[in-house]
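Left out: one protein chain. Kept in place: all the others.
Presenting chain A:
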Amino acid sequence: MASLQRVFGKNAAYLLIGPAAIWLALFFLFPMLSLLTTSLSDPAGNPITGYDLTWRIQNYLEALGDYWPYLLRSLLYAGIATVLCLVLGYVLAYAIAFKAGRWKTVMLVLVIAPFFTSFLVRTLSWKLILADNGWLVETLKALWILPEDGRLLATPIAVVAGLTYNFLPFMILPLYTSLEKIDPKLNEAAADLYASPFQRFAKVIWPLSLPGVVGGTLLTFIPATGDYINAELLGSPNTQMVGNKIQALFTTASDYPHASALSVILMVMIVAMVLYYVRKAGTEDLL
């Protein structure tokens, strides 16, 4: 601190905070303020002439009353996707951290590889995989897993599958970092003390990987709740999530106030849930 003050002078703190503060003010604070004021404006206006700020708190009640099924559906789909990601991701991250040997780097690169293509293109290619006359559906029908008139595309299964696929890397990477840090000798020591494989996992590996679990679930659940691409491309009108509703209210219905109110509700809800979750998991120092 002292040496920094010598270099930057007395106002070192301002100078150091400055760039980030300006950035956040421009691209976070402004949009947030704009969103909040719009959410309290009179919906009688229109986007061309603007909206009058009338502190209309009913916007929130109306948004919640009209669109709560979308909020619930978002939480449900994102929740299922997060659990699936955790199960799939944990196994893979464990394998990479402890069993991959010299393939470790290759496997990590493979986990990140999907990021080299656009999110949108990857989701669209799922449309091909899940297509009604595609090989997957035909095979499932032949195996009597799907009924004769069954389908995958435009069902909740497709949406959840898409979410799981798209957010899986965000689960694997934090899990891997946590698992990789665990000293294998701890596991061996537990074995020496006659702990069964299950006990070793439950008492040694799992608790030590908790930071990764919390980080991974947050990185998966939060964006998955707000996602609308998967529901838009893989779902049907009956599987729309809250992101789709917000998008439709902004672009199609031109109802900015209710769209903003719904956005704020979503944000508040997620922040509240995250805080509760992190408290429960006992890892506040992560945030």
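Note that a contact is a pair of C-beta atoms (placed from the backbone, for glycine too) under 8 Å apart; a residue touches a chain by one contact, two chains touch by 3 or more; residues count from 1.
The definition used in the following text is that contacts and distances are computed from a predicted model.
Candidate names were "Dihydroorotase", "Polyvinylalcohol dehydrogenase", "NADH-quinone oxidoreductase subunit H" or "Spermidine/putrescine ABC transporter substrate-binding protein", and the UniProt protein name of the unshown chain is "Spermidine/putrescine ABC transporter substrate-binding protein". When the omitted chain is restored, the residue from A:Leu35, A:Ala100, A:Ala131 or A:Ala191 that touches it is A:Ala131. Residues of chain A in contact with the chain left out of this view: 1, 5, 10-14, 17, 21, 25, 29-30, 33-34, 37, 46-50, 66, 127, 131-133, 149, 151, 153-154, 236-238, 240, 244-245, 247-255.
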